[in-house]
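Missing here: one protein chain of the complex. Every other protein chain is in place.
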Amino acid sequence: MGDDHTITRRLALAGIGAALVPACKREWLPPEADPTSRSQIKPYVPGAEDYATYEERWFASSCAQCAAACGIRVRVVEGRAVRIEGNPANPLNRGGIGARGMSGLQALYDPDRIAGPLLRIGGRLVPISWDDALSTLAKALADVRGRAPEQLLVISGRERGFTHELLARLARAFGTPNFVDGSPGHTAPLAHAMEQAVGVREAPAYGWSHASAIFSLEAGLLEDSCRSIYFARVAAAMRRDSARRARLIHAGPVFDLAAYNADRWLQLRPGTSGALALGVCHVLLREGTYDRGLVDRARGLTEFRALVVGFTPERTAELTGLPAAAIVELAHELWDRRPVLAVVDERSLAFSNAVETAGAAIALSALLGAIENGDGGLRLAPEPPLAPWPEIVIDEVARRALETPRLDGATRAPYGASRAVLDTLPAAILARPPSVALLYHANPVYARAQPRRWREALEAIPLVVSFSPYVDETVAEVADLVLPDHTYLERVEDATPAPGLPRAVAGIRRPVVAPLHDTRATADVIIELAHRLGKPIARAFSWPTARDAFEQRWLGLHAAARGTIVEASPRAFLERLYEAGFWADVDDASPRAVEFTFSPTWAPPHWDGEPARFPLALLPYRPLGYAEGSGANQPWLRSLRSRPGLADWTVAASIAPHDAPPGIKDGDLLRVISPYGALVLPAHLDRRMASGCVAIPTGGGHTAFGRWARNVGVNVMELLSATPASDTGASLLCTTRVRVEAA
Amino acid sequence: MNRALVCLLVLAACKRAPSIPEQPIAFNHALHLTVELDGKRLGCVVCHAGAERAEHAGLPALRDCLRCHMRPQLGTSGKPNPREAEVRALAASGPLRWTQITRNPGHVYASHRAHVGIAKIPCEECHGDVATWTSPPTEPIQKLRHMDACLSCHRQRGASTSCGTCHR
Partner (left out) sequence: MSIRRWFIELLDTPTTPSRRAFLRGSAAVGAAAALPSTASAAIPKRRRHWGMVIDLDRCSACNACGVACRQENNIPSYDSDPEMHGARPEWMSMLWQEPERANANPELLPMPCMHCADPPCVKVCPVGATYKDPDGITMQVWDRCIGCRYCMVACPYSRRSFNWKEPAWSKSELQMLNPDVATRPLGVVEKCTFCHHRVQRLREEAALAGREPTDAELQRLPACAAACPANAITFGDLDDDESEVAKLASGTRAFRLLEHLGTEPSVYYLKKDRG
């Protein structure tokens, strides 16, 4: 009995051993099938075959995730982009890069990207070929041109860049005046104020080499601004690397990152930073401590003095909520620390008094001797010497059509100083719908004030074309034809930065990977369309491809024979340009002589909504990582906390505890009601919040834009009054009053 | 009961590995290692470019083959080899995608740079006598199938046996 059992046991063990031997011998399984390997098997990607396995290459290019256009280096392994880092050689960012820059990988590899052209048939978007898509559009455009060219509406969501310029060129050659720069809210008021002051219509650059203070006038310096990377670098360098440690003084209503980083935070009422600037000017003029050189030669000084005399510290204290003594102290400190960077940006100018505030800030810089001063302050943004494209010759059809009044009412009263006005468009479109609309880098059915109006308006247009690479709200709900663009890591393009460094920099973008999908660069699509439309439009687009068009501009840099790339032959120059990722002047621009004009105006911010029914001021803000508002499909950006104390992946209403309805605790749901809509979202009780305000970040409440954009908060744009700034027609974020209730 | 065990044994022994797909080109190492360029034999790094300086030695891209085979190469017989035309055909028809046979799990870091570049271990020591291979390998490198093999060599040579050196 016992022997039998022993034999059985031994056989059993041998059997188990034998069964295990083949298993343990690790037969070859294709790695994809081997569940234990976790060897990061990556699906085939176009272009991988040009690489040896595991081969690594680096490419220099420029970021396109915000208008700063920082220089980047991209690590590509086997045809896949796996890392984006800052380019240490690029003077804009010197190797630093922000969260948004690195999230470019998620923009490229978004799993919900549009894979090819789409046409709306029977209510659904259906894939079609490029040839069919372009024929459809060319036919529609030819038809419009035959009837009434002004019936083409083009909305471009960029402010600068060759693709944006090609769209403008198309609009002009075609003969439509309705080319709408879709982001006038960004720099139009500041550019206008600069034009009034120094005659150059462009936002200023900032020199800082010997400045020992940054005075932020409600600027979203380290968050919202497209110069946030630049300022992070500059502020850090000014603190540690200069002989006299610089101070950051931030005046603003909310405890945001600028307030957190400031050496001194002056909490003032929203929209009153212009008054503060004028109050400081008052003290400087009264005490005779101001830079005489520029000021005594300036125009409008008498009127300016007349305005400023009323901004006594006491009156300024009433307007801003700051103590009068603090204002005097501030004036002394700024004078003592000159030159000073007095900064206003998109957040400072989100109020109806945008131009007045900008004017006051620039005037303050003038008094402090910080205009075109080599040691620091506002500088005229130098432009790289790009060659121009050939002039367009427009035919009679275009000439006549270009004279028709613009749909958006720009350049005419009351928006006399505007180039484009977005907020008037929905009503204008409904009144006289254009036949075709081209939307480039624009998602108005989400991102503009009162998105529902935009949906209605765009639905009235028979053919709405979007170039978006993603299914955003505009594509999902109203677009009839989608011609998806490459992402910026797949295309050749320029990267002209928003003004920041007082040095000319011309960045470029180049493909770092083969296109992942059947997409095409919008610039190439525009040129192809122009060719299909035939003369006379095609004559304005005589280049075979966009790359040829761009290289024609870049050869201006070659001809200038200066800067970081100097080569004898154009071919060699372009090769080195692609390799370097940018061209720049070697030094900061030398200061130029300027004639300064003071503009003596002031207005308090205007708020839409009766104060009795809507007692609180709504302060929507673009949170950290949201720059222009896109990026909802990039989960790394969702991991950023919008403000100190806020959680990630949420949209909350920040409010002072005494302004919240009784019984509301942190995290409880709040209903925020404006004259235009209502939203429910969690409350964030912030004891540092200014009285009488509610702050809500943009970027939440997406109903499209892919899997990562869902489930995150509400869209504050639904609450906003769509009242543009007078004069410049800029879109403004902070013009609406609300009330709050427990939800 | 015993019969059941015998059946189990037989079944276990019959268990076979799935067949390994063929490579796009039946590369002959032995032949290529007899070739001389400027009086020197082809080194491993000519095709496996990362063998000394990178983590992975890498398998060549088609452009590496085409450096020589863009024009017909005559063998020792003086006549063109019909198999060689396959390389040019591949250039016209489509991508060269090797089937990777040896692949470490993702958490293993076995750096050629450290072993070949720094420790100067000859390729044959781990990969076997490559000069005798007339067709591509069909099995993963047997010597390095288990961590014990790595560890015993590391201990012999006094190289690091800290987990983090090889695992990531």
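Some notes on this structure:
For clarity, chains are labelled A and B in written order, and residue numbers in each chain start from 1.
Quick note on the criterion: a residue touches a chain if its C-beta (ideal position, glycine included) is under 8 Å from a C-beta of that chain, and two chains touch if they have at least 3 such contacts.
Just so we're clear, the structure is a prediction, and the values are computed from it rather than from any experiment.
Among the residues B:Leu74, B:Ala131 or B:Leu151, only B:Leu151 touches the chain that is left out of the figure.
Here one chain is not drawn; of B:Arg3, B:Lys40, B:Arg71 or B:Lys120, the residue touching it is B:Lys120.
Within chain A, the residues in touch with the undisplayed chain are 17, 20-21, 24-26, 38, 40-43, 45, 54, 77, 80-86, 93, 95-99, 101-103, 105-106, 108-111, 113, 222-223, 228-229, 231-233, 235-237, 239-240, 245, 247, 255, 257, 260-261, 263, 265, 516, 624-625, 635-641, 644-645, 647-650, 707-712.
Contact between chain B and the absent chain runs through residues 52-53, 55, 106-107, 109, 111, 113-114, 117-122, 125, 142-146, 148-149, 151-153, 155-160, 162-165, 167-168.
Operating definition for what follows: only the chains that are shown with their structure count from here on.
Chain A and chain B have Cα centroids separated by 49 Å.
Remark: chain A residues 7-8, 11-12, 14-15, 18-19, 21-23, 26-31, 36-40, 44, 48-56 touch chain B in the complex. Chain B meets chain A in the complex at residues 1-2, 5-6, 8-9, 12-13, 15, 17-18, 20-21, 49-50, 54-56, 58-64, 95-101, 103-107, 138-140, 145.
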